[in-house]
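The other protein chains are all here in position, but one chain of the complex has been omitted.
Up next is chain A:
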Amino acid sequence: MSSVLYDTPGPRAKRRNLVYTIGFVAVLALVGWWVLAALNDKHQLDANKWSPFVTDSKVWTTYLLPGLVETLKAAALAILIALPLGAALGIGRLSDHRWVRVPVGAVVEFFRAIPVLLLMMFAAALYREFTTISSDFRPLYAVVTGLVLYNASVIAEVVRAGVLSLPRGQGDAAVALGMRKGQTMLYVLLPQAVTVMLPALVSQLVVIVKDTALGGALLGFEDLLSQNRQITANYGANTIATLVVIALIYIVLNGILTNLAGRVEKRLRQGKKSAAAAIPAQSAAPEIEAKTISGA
């Protein structure tokens, strides 16, 4: 892609690129040196702040891994509930009946417009006031509720875009075969739409994993992020080291998911070449992609 913008460098361009590279390295080194000096100044680079993560397995077994399990639990619950709910909302929004289409559309647009954090805080207060869920589980419930409400409406839009991206002929042909509306959706449209939607759905997982951290910072949910308080309290104010380790775990986890989404998309695109261009995924993809980027 990028090679369109410039020619294969000749001798002059190579020299110029070398100058840019050196300049860029100098800037990076300067920033890096400044950061390291600042860290060193506050004794954040001392070996004893970082060594627990390598030498002391208790940091992992007592804090980091249980936190990660909580994070994954919330994310898994949220996706398990949000997927069918989102599919139902997406199909509802495509309904032929106005009285189904309009309210479902309103619900989807409402929950998409509201920050997940507000939904979580509202859910937490709701559970505290009106239910008997014990305070140990309340943060998990609140986080999952917030995630489900928001992500179900995002998934609904993904499903809708996926179904709309199919050629009209598919639905018409199903009608010509005498299929009922439910059958058309279930046997003809949805199976095809799922392949178009798959990359978007996998990348939505990244959004869900990232958003669980909101509960850790603001709702007392004992997820991966919230472990930094415990660790820094027990291992000598190693804030930066702890946050770096926690961030790295998130980055690796989400990196795997992003990679997976990319691989699925690539496979679908390859499959398309052989199986004729039945589904115009290319035109639908940006639509779907754009809708999944939102974070909190």
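Here, a residue touches a chain if its C-beta (ideal position, glycine included) is under 8 Å from a C-beta of that chain, and two chains touch if they have at least 3 such contacts; residues count from 1.
By definition in this document, contacts and distances are computed from a predicted model.
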item	value
From "D-lactate dehydrogenase (cytochrome)", "Phosphoribosylformylglycinamidine synthase subunit PurS", "Glutamate ABC transporter permease" or "Circularly permuted ATP-grasp type 2 domain-containing protein", the hidden chain's UniProt protein name	"Glutamate ABC transporter permease"
Residue in contact with the excluded chain [from A:Y141, A:Y235 or A:Y250]	A:Y250
Residue touching the undisplayed chain, where the options are A:L65, A:L83, A:V100 or A:I114	A:I114
Touch list for chain A against the chain that is not drawn	1-2, 4-7, 9, 13, 17, 20-21, 24-25, 28, 38-39, 41-42, 44, 110, 113-118, 121-122, 125-126, 128-129, 206, 209-214, 216-218, 225, 228, 237, 239-240, 243, 246-247, 250-251, 253-255, 258, 286, 289-291, 293-296
